[in-house]
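Up next is chain A:
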Amino acid sequence: MTVSPAVPKSWYLPSKPHKFCPGCGHGIVLKALGEVIDELNIQDKTIFGCDIGCSLLSWNFFNCDSTQTHHGRTTPVMVGIKRSRPELVTIGYMGDGGGYSIGSQHLLNAAVRNEKVTLILVNNTNYGMTGGQMAPTTLPGQKTETTPYGRDTDVTGYPTKGPEFLNALTQDDAYIARATVSNYRQLKRFIKNALRNQIEGHGFSFVEVLSTCPTNWRTNAQQTLHFLEDEMEKYFPVGELKNPLGKGDK
Partner candidate 1 sequence: MQATIGESKKAFMTGNEIVTWAALAAGAEVMFGYPITPQNEVMHYWTRLAPKYGREFLQTEDEISAGFTVCGAVQAGKKAFTATAGPGNVLMQEPFGMAEAMRLPLVAIIQQRGGPSSGTVVYSQQEVTLTTFGGNGEGNRMVYSTATHQEIFDYVIKGFNVAWKYRFPTFILGDGYQAKMREPLTIYEPQDRGIEMVSPYPLIGKAGSIGVDREAEHLCNIYSLEEELYDVVLQHAEDYERIAPEIIEYEEKECEDADILIISHGVVSRAADDAVKALRAQGIKAGYFRPITLRPFPQQQLRDAIAKSGAKKMLVAESAYGQLYRLIRQEIYGETIPIEGLFMPGVGIIDYDIMNKVKSIL
Partner candidate 2 sequence: MSLIKIALAGEGGQGVQSIAEIMAEAAYNQNMQTIYIPNFGLEQRGGVSIAFLQFSDRRIGAPKFNKADVVIALSERAIGRTAGYSDENTIFMYDNSYPIPEAEFPEKAKKVIGIPAIEIANNKLHPRVFNIIIMGAAIGLTKIVSFEAAKEALIHKLAYKFEKDPNLKELNFKALQMGKEMAEASMQEGVEVRA
């Protein structure tokens, strides 16, 4: 007898099994997001917008209304939707390239304007969909297709610390956090807080999620976890940088 794993009610079953590579962290993030959508009972009013890159593979992941945009432009599309229909819950889903590189001006300015959207940015330190090029988040010395000898910080600078810069730009009503797929319960809690912060009308809500990309990292299971927990989490500290929901909710 085979037993199907429990899946969130808000998942769109015809699109399963999903298309992410084995060992990819996207599935974990989207499972947490699905459970939160169920728990907050927002399936009917959620608009899920996805960027271009591996995050695009989440396009019909949920049985919620969704829209595809352009690389880096998910943020302004979600802003346009949210400003038009404040009763909707808008979730922008993007990678580190879309959020921190080509779409950084949108991310920065949405934060400054305290746009009441929730953005989830998956940081796997490279451009996965296009074959593993250097991303704004590639660690110093890390080898990618465009840094074959390792990222040289003299040439390309240091990795972008998104939550930290967004924290500096926002006021107290924004929610800013960094989670990791290695800590599922915390990840889910942060995503839930980020959505509650939008639903309760506080303001801009952002979660960066440290994630894995064994395909492009060319790592086995053990090496993948090691890179995530020992390398990435050392450079990118995990935790809530700003939470307006009050201590009791943390």
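Annotations for the structure displayed:
The criterion applied here is as follows: a residue touches a chain if its C-beta (ideal position, glycine included) is under 8 Å from a C-beta of that chain, and two chains touch if they have at least 3 such contacts; residues count from 1.
The candidate set was assembled so that all candidates are chains of the complex that A comes from, given by their letters.
It should be emphasised that the depicted structure is a prediction, and the values quoted were computed from it without experimental measurement.
Touch with chain A in this complex holds for only one of 1 or 2, which is 1. Note for the complex: chain A touches candidate 1 at residues 12, 43-45, 47, 49, 52, 56, 59-60, 62-70, 73, 75-85, 88, 105-106, 108-109.
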